[in-house]
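Heads up: the structure comes next, in structure tokens.
Apart from one protein chain that is not included, each protein chain of the complex appears where it belongs.
Our next item is chain A:
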Amino acid sequence: MDANEHVMEITDLRRVYAGGFEAVRGITFHVKRGEVFALLGTNGAGKTSTVEVIEGLSPPASGRVRVLGRDPYTERAAVRPRTGVMLQEGGFPAELTVAETVRMWAGCVSGARPEGEVLHLVGLGGRAGVRVKQLSGGERRRLDLALALLGDPEVLFLDEPTTGLDAEGRRDTWDLVRALRDGGTTVLLTTHYLDEAEGLADRLAILHDGRIATTGTPAEVTAAQPARISFRLPDGYFLGDLPPLAELGVCGHEVDGGVVRLRTRELQRTATGVLTWAERSGVVLSGLDARSASLEEAFLGIAREQEVMA
């Protein structure tokens, strides 16, 4: 197996809905074998529209999509035995039991794992006899994941896999995805949880308005963003009382009520300057918070930039 093999190649993908709405406006990226790649974005950014084309459910309006070297839409029969798909929602007859649903799907995939093993894997072992309509939202997501894993796929598509799960369920799912990745499975994940992308993805792309706003490893994407310091000034003090911001290395600031937020690319220098000033002036900075950029800042920063541009 070639680690540099591109399992997915997406080139200038566009998708236009029947009403003329262009949901995906020219997206290019690739996913290497054994990689977890996350598509991140707000609701309506085009994540699901993109993934559905790569899964082969819809043809692209234009552009080229290759999964395992083939067109997933026109060469469906060749691609599907090697992929597993977890859709964003449902798709189970409400009146079937969990076991019947898995048995049905097992009959439809080649080389299915034992049904009990898959249910155990996603933590539904004790719910086999329950009708789908009686499952909680989180349990349905797990059933969805079980079906996606049933054929032991090389390529796994997970569309918002942890939406509706509680904290423990999300951690279980993350552990499972990491174990699959370690076993060589290539994963394309969409999520609007930033910690999920940060914790799971080897590389990611942030989608905004049907385009890729930024892409790279989580570290690369966050490194492009400034760090942040925020604190509350006591009554009678104003931003102008601080030393000149440029000298502190501050590259942007906001004042909201009494709360000051500073952005900087030199967190240590700015923090030292602010704290030294506070010490000398005998000022107590309540709610003091200093943090390196996280994916969240990157995400919000991109949304902000795009709004300014629009």
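One rule holds in what follows: a residue touches a chain if its C-beta (ideal position, glycine included) is under 8 Å from a C-beta of that chain, and two chains touch if they have at least 3 such contacts; residues count from 1.
The rule we apply is simple: contacts and distances are computed from a predicted model.
Trainee: From the list "Rod shape-determining protein MreD", "Sigma-70 family RNA polymerase sigma factor", "4Fe-4S dicluster domain-containing protein" or "ABC transporter permease", give the UniProt name belonging to the chain omitted from this structure.
Mentor: Answer from the record: the omitted chain is "ABC transporter permease".
Trainee: Of the residues A:Gly44, A:Gly69, A:Pro93 or A:Gly287, I need the one that contacts the missing chain.
Mentor: Missing-chain contact among the listed residues: A:Pro93.
Trainee: Just one of A:Gly20, A:Gly107 or A:Pro244 touches the chain that is missing; which is it?
Mentor: Answer from the full complex: A:Gly107 touches the omitted chain.
Trainee: In the complete complex, the non-displayed chain touches which residues of chain A?
Mentor: Interface residues of chain A facing the absent chain: 55, 57, 76-77, 80-81, 85, 87, 89-96, 100-101, 103-110, 147, 151.
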